[in-house]
Structure formats: C-alpha cells, structure tokens
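All protein chains of the complex are present and in place, except for one that has been dropped.
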C-alpha cells in the first residue's frame, strides 16, 4: 500500500502544478518509463558525451543568455535545440535533496527549464524528486514525529508546566551533533560582528543563513524539527519557537522589501528558486485532500518548508501566539503597483496556508490522525493560484411562480 | 496596442463525453480604441511539436471562444500522459491576441494567457446530480482586472459553458448585485459581464459585487450569490503635485561631513509607483538640478525616495516622493555663501503631457570659526593621582556639534625661557583628541613630576589645529597641583589596573592606573543576575565603566571594563565592540582574562 | 563525611539547567555539563614524591604535590536561549577530555 501511495505521489505532484507547455514533461517518471528520473548532473554529462545533444544544449544555453529571451526563443535555431532536448533525459531530469553536487544539479535543471517556460510561472515545477519511502530524511522524520508524540512532545494534561520547545532544546543539547551545530548557527547569527563591522549592523546575515542551512542539513530532523514545529500551549513556548532561527539576524531587517522583489531575487539563485518551487509544490493548499496537503503528505511540506530556512525567502512565525500561529516572510506588498493581487497571492501561500498549518500541528501533536486538528478548506479540483478558501456562494431557493 | 487580457489565467474542467462543438471557455481582451479588434489564436511553444490534444480544441478568432473540435472519448483520456494513473490530467493551452489576422501564431509574443483545462476521467454527472453551484459558477475564484480610463466592454463570460449542455431544461441567467452602484452589468443574451464606462482608479481601485445566478428549473427558481471583486489597474494619468511648500531653507553650519542630510521636501502623486520590478518606468519621476554652478553640482546631490500611502489619497494607493539635500563631499569650514538651488521634477510616463514640479532649496552655508571665545581653563590635580588620571576637557567653540571637522589639540609652554628644570614639570599633563566628539581630553602623563614641589602651578597654552586648513586657535590652561604627595605609597607598587581588585576593601585601598584621587573606586551592584550595573573596581566611576573606551582609556589597561577584547569568563554580555556591557555579580580583569562571578565565591585553597 | 570514591580520573556527565550553572544566566534549557573527577595517584612522578617530602620546608607556598584530575581539552561552545529570549554562548563550559596533570 505504501509503495502505491508513494507511486501516486510522483504523478500527482507533477500533475498538480506542472506548468511546462509541452506534453511529455508530465510523463511523470520521465521518458524512461518507470525508472526514477535521471539526475540532472548525470543527464547533462550524458548529453555532453553525445555530439548532437551537446551542441543543441550549448545553443539553447546561449539562447537563454540573451537579454530578450522571448524573441530569442522564437528564432529557428533555438527552436531546433529545444526540439532535440525534449527527447533527452535532460528534459525530465530531477535532483535529490542533499545529493552530492546538489547545486550543480539544480543549475543544470534550471538552465533547461528556463528555456521551456516563457515568462515566470506563478508556481514552478520543483526540480526535486518527490519523496521516496526509503529516503532517510523521510524515515527520520517519521521517527521524529512518532518519537515527538511518544516522548511527550504533546502537552499531556499532567498539570506540570509543559514546554515542548524547551524539551526539544534539551534533546538537542544532549546530542553532540545537534548541540555543536546549534551553537554554530547561534554564534554565527548572534555574533555582534568583528569590530570592523559597522556597530549598528546587528549581524552578518549571509553567514547566519549559511549556518542555519548547515544546521538543518547536518542535524537529524529527529532533533532539528521539534525545535521548529513544537506544539505550544503558551506564549513562552511560542516565543521560544519563534526565536529558533534567531530572527533578529536571519529574518527581520530594517526595511521590508516588496515580496515580488524578494521572489525575484530568490529566483535568481538556483538553490533558492528550487526550494521555493519545492515549497509551492509540497505545501500548496489543495482542496483535493483531507489534510489540504498534496497527497496528505505532511512530510513533504515540512521538508520543503525547512528547505527555505537560510535563503532569501526565509519564513518564520510572525508572533508568539501559540494556538493560532501564523507564518510569513519578511516582506510587504506595498509598492506592487498593478501586481498587488499577485503579490498578495504569493504572501498568502505563507500566511494563510492550511496545508502548512496542518502539517506543523500534525508534527506537534504526533501523527495519529485523530489528533490532527484539521483546518478544512473547500474541496474542489486542483487549481492554480489563487485558491479562495473563505468565500462561499449563498443559495436562496424560492418556489417558481407557475405561469 | 492598448489591448490587454483582463485575466492572468483561465481554468476549467472538462469530462469525457464533452460534445464536439460545445463551448469550453471564452477568452476576452479589453480594447483601448474603438477601432481595435482582437484576433484570438491558440498557440504552442513549439508549433511543430504541439501536444496531440492541440487538435481537440478550436478558438474562434473573433470571439475568443474555445470550443471542442471533437467529442472527448475514454481513450482520449488514456492518450494524455499515458503513464499517469491520475483520475484527472491537466491540459495546458496558451492563447494570444493580435491586432490583425496572423498566419502562424507564435507563443513567444508578449501577449499570451495561460489556459489550464482539467480533463476528468469520468463522464459528466447527470443533471440531477449536479449542484446548482457547479452549474452556475467556476471552481476557481476568478479576479478579473481592468485598466482605468479604458473603453467599456465585456470582460468575463459568466456562464459555465462546459456544463451548459447538461441541464437543457434549466434556464440560467446572471445579474450583478452590489451594496453601492458599480459600473458593471450583465449582457442577458451573452451572459457576459460588462464594464459599462471607463473607471478611474484614483476614485476606486477595487469593485466588490455579488454575481447573482438565477436557475429556473421549472418547479423552482433558485438564486445563488457569488462574491466577486474586480481590480482596477493603474496608469500614469495623474501629474505629481506639491501639497504645502515647495521650498526648503537649509542652513549648513557645524555638520560638514560628506553624506550629511539637510531638508526634506515632499511631492505627491495620486498614481501608484511600483517598487517592483526596479526598472519599471511607471510613475518614476526624474529630477534635475537647475544650476550652472559646477561647485554646487559637485558639492550637493538630491536624494529621492518614495513610499506608497493610502489614507491621505482617499483610501486609494498613491505615492509620496521625498527629496533630501545631501552633501556630496566634505565641506570646507571657510565656505560661506547663500544661494538658491532649484530641482526640476519630470514625470516622463505621465500621459497628460509635460507637467513639471520645481523644488527650491534656499541654502545658507555658514563658516565655522576655530576659536576659543573668552575661555581659559583652570584645573586642579591631586598629587596623589596616578598615571593617566583624567584631568578635564578643552573644547573650541561648538566642538560638540562638529561633524566632518577634524581638530587636534596640543599643549605648549607659555614661557619658553623658564629653566630646564621647570620645563620638565610640563611633562606632567598630556592631551588627546576625544573619540566621541571633537574635544581635547587632559590627563596625567608623568607622575614623577608630582613629587616635585616646584611643579606647583603649570601655565600651558592649548593649541587647537583644524586639520584640513591648519587653522589654529589658542587659549590659556592653568594646572594647579594640590594635596600632599604621599611618599611611602610609591615604594613597591607596580602600576596595575583597578579592575584586578574584586572586593571593596582591596579596591579602595589600591592605587590603580588612572585614579585622580590616587585610590580606586568601588561600585556595588544591587541587581540579581547579569546586569549592566555589575560590581566592579574602577579608577574613575564618572567615565569607567560607561560603555565607551575613550582616547585615554585605550592607552593602557586603565578601564578593561570598557576596553577589554580578552575572554570574559562567567555570565556576561560583551560590549558592541569591546568591554563588558553587563556582568554577573562582580566583574574583575587580569592581563589575559576577565571574570564575572558571584560575589560570595570563597577563594578555594589548594586541597 | 561521604565515603571518598576511588575511581580513576575520568570524564563524567551531569545534566543541569542553565540557571543551575550559576553563571548568572536565567534559563530553563537543560545542558550537558561534562567534568573530570577521580584519583590521580597512579600518575605521580619523582617530582611529586620529592615535593611531598620537602613541603614542610616551603611554608606559605601554595604547592600541589599530586597530579590533578583536570580537563585536557574543552568543548568549544554551548549556546542557549535564556528566559528573556536572548541567545548566549558560553565558551569552554564542558570538559571533553580528562587527564592527570
């Protein structure tokens, strides 16, 4: 049953938000049928060993470098290059989280996919392979969720002050790797900077982000996720949860950039672009499933949420409210001109994301379905942005006046 | 052309059995001029390799109506992404409009819109199983937008075309309902939502209404309501204007530093100014300094920033532009002139023609004299004071206000003919330029002199020299030594920092570096936990610890509490750059380390 | 008087809250404090034996005629969030190796 469940994951994820125009892009597992899609490092190596493919690949990359990409793509040579590449493993290649040469794989992916989509799509297809059952990170998350629920991460009504986030900090402090990595990012994010640094500059944000990324990459999610997703019953716990990523350095800034500008700068970096696409793919609220997560896959959503931490679009809890928490980015939609609707929709995917909320609450309250306080959203067919969840059509029925 | 799509994307779901010729959805383009006629085409990324489902759909070039070329069969569903097991598959189409007939529609033109059709692997439910809501309204929220000042016309097809063949005996009609009048209505014959007149965004940037769907099923009449809002897109149809003064009087005096900011003039614009994307031309004002004087052009720049505001523009987004005058270089202290500098603003993207705004900066630059006006200094120093004890401050006129003006201070002997012996007295006092402001700090520089009775009163001349132009000012300084010189106390005591002492008794008995009284001073904390008011032994509680490592304290380990860069052991909070900002219990420092710990730790004897 | 333990010098663990460190920080986080404890008599040298003998001739001197069980290396840092939601990092709080020195 598990394999089938996973199998469908592959296709639904592709189905749901894949926006590439041509057909075979959605052939799910790639043009090789059932084999897991080749990773983009391997695929481009193979392409480079094939004279026809490598020349077309080079042409297409040159097509994309040009300033006005749209007119470039209209030119015959670029078209021919696209044609060849559509029948090549490059076309369907994917990347694995934490793989060797992950960044190179992502760069290859985007160098191909930028050629296949004209202007920017609101939701881009994630370069990452959908999660497989044997993925260790996934397995460790399952154990994290189960251990979280068994180790009393739940606030059982024992009367004694219960602070799951404090328990998570304790568990981390008692684990050498977690303790060391946590201390590294806290020092990097909290360091007042060397004297040469401007005194008013609170910290070195870039260094802080890198240390945060390393923390979540190197520490087992069994220790790192409870720090982020502990279920709080009071503001003390919720404020500790908010402080986990040292927001004064990694999140807050003196001014709030425009959210579309933030998205643009994220999409100019292959790693950030990939992680944002992955978050959209795995956390996009859908009315098709009970939990409002694509394929009820909480893990995918949590993994992709954590994947954003330490990048330009680092998300965080906005305040210390414990029950009705909300998550956001550090940006605003002021100054969006005619794109305010799109900007609001982009921000809503963080602030009003029922899938993400359910996933976090499920993690905090343990994975037993019964426990999961579900935030329902209206069931409807898969759709692209924005999904309206709050307005309902009113129906009035009057007997017809027989003529 | 002024044509534009009133929706950023379209989506609809279709079933197996969708009949050939049946309508699927209608794409619209809003017109700018009456003469404009959009020509609609479906287009494909790579026309020679269009997906095989491309042939299933037809788009009417004139009406933008997409309809079925064939009836959808079961194996049609299987033919799309054969390896997918999903119960629905997404067919991605794109449509473009052109202002005239086109042979080969390329998707690479600017005006394309995405169309997502969800192909469901089932036949459509029979009429009695379809909810009225599904008959009336689309699954996905639709938020059309129209640009202000444009022609009226249809923007959205309200009918759920893919369901229209399912309940043939139903009569479905639409209407618009709103709390206050809205410029929208429904064309009863075509069920198209129309905008009835050009709208002005600066009056209202969103219209909320209810779409009323009336379904007559023979026995009953049902009314369904669906809230919809239409966004009004902005165009630059308002010129910038000044609300209040367009003139700012600027006086440049003590702040001569490059980057100094003066004045602030605001210019208003009822249009929005998008921050994103950065190079978006909409409503960006260009500014030009109107002056032929190259000196002014080199010396000043005008900084422009803008922010979006709503309240002051009648709850509709508008823009406030702010202009500040900034020094582009350090300004000489001799500069002394008054002039008016005009700054011309142009709104290049404003469609109403050439409307400019002129701002005026009345600039007065005052010279800054380097002088001591009617001031001479007299300081008394105890003979008990130790090396680096602070004596006092000297300051040319307004030195605390100086920014970008560098003044150094020296001491000179008044009477050069005094004996060599007497001249040696004058090494007793040193002077250094403060780091916090532009004053001079006097300190004890040689304690041997304090022994000598003849060095009773020392008359100095303080010479202040402005570093850029070497302008100088002088004044008198008299230092008088008092108290007895306690001979025995200098026998074997090496010069150590007061901070080494961790108890009141030891501290107040100790002659540490920088003590004006010859004795260290104890500060007792009354706080619990880590506090800025930690207990400590200081040479001079007036300035140590004060969170600032000043020019005298930096000379030696006079005030490690403010200056240490060494490891601090125990509960503490380090200063921003150095020093101990807060500490637990008592903080004390040796040459390599500082400690902050509970006061009652007994010195552990060796067991 | 508790019976003196005769285990050799080794690294031991103690779980304490940040407040219990009594360094002045107010924190409920639990940290692992590693310390060195145990006997070192087996590591004495000729120096120690001689020093023990000549000790009486060194009145008032603070001397140590037995090797000490002390950390030979320390853990880098321990970081935590205190009860005012401020982060702190303590250097060289815990031992990572012990030895008789």
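Couple of notes before you dig in:
Chains: A, B and C, in written order; residue numbering restarts at 1 for each.
Quick note on the criterion: a residue touches a chain if its C-beta (ideal position, glycine included) is under 8 Å from a C-beta of that chain, and two chains touch if they have at least 3 such contacts.
All of these numbers come straight from a predicted model, not from anything done at the bench.
In terms of the touch definition stated at the top, the absent chain reaches B, C within the entire complex.
Chain C meets the missing chain through residues 2-5, 12, 14, 16, 20-23, 33, 35-39, 45-47, 49-51, 53-54, 57-64, 67-71, 74, 90-95, 101. Mapped onto chain B, the footprint of the missing chain covers residues 569-570, 590-593, 595, 597, 601, 603-604, 606.
By definition in this document, only the chains that are shown with their structure count from here on.
Chain centre most remote from that of chain A: C (centre = mean of CA atoms). Between chain A and chain C the centroid-to-centroid distance comes to 46 Å (mean Cα coordinates, whole Å).
In terms of their C-alpha centroids, the spacing between chain A and chain B amounts to 26 Å.
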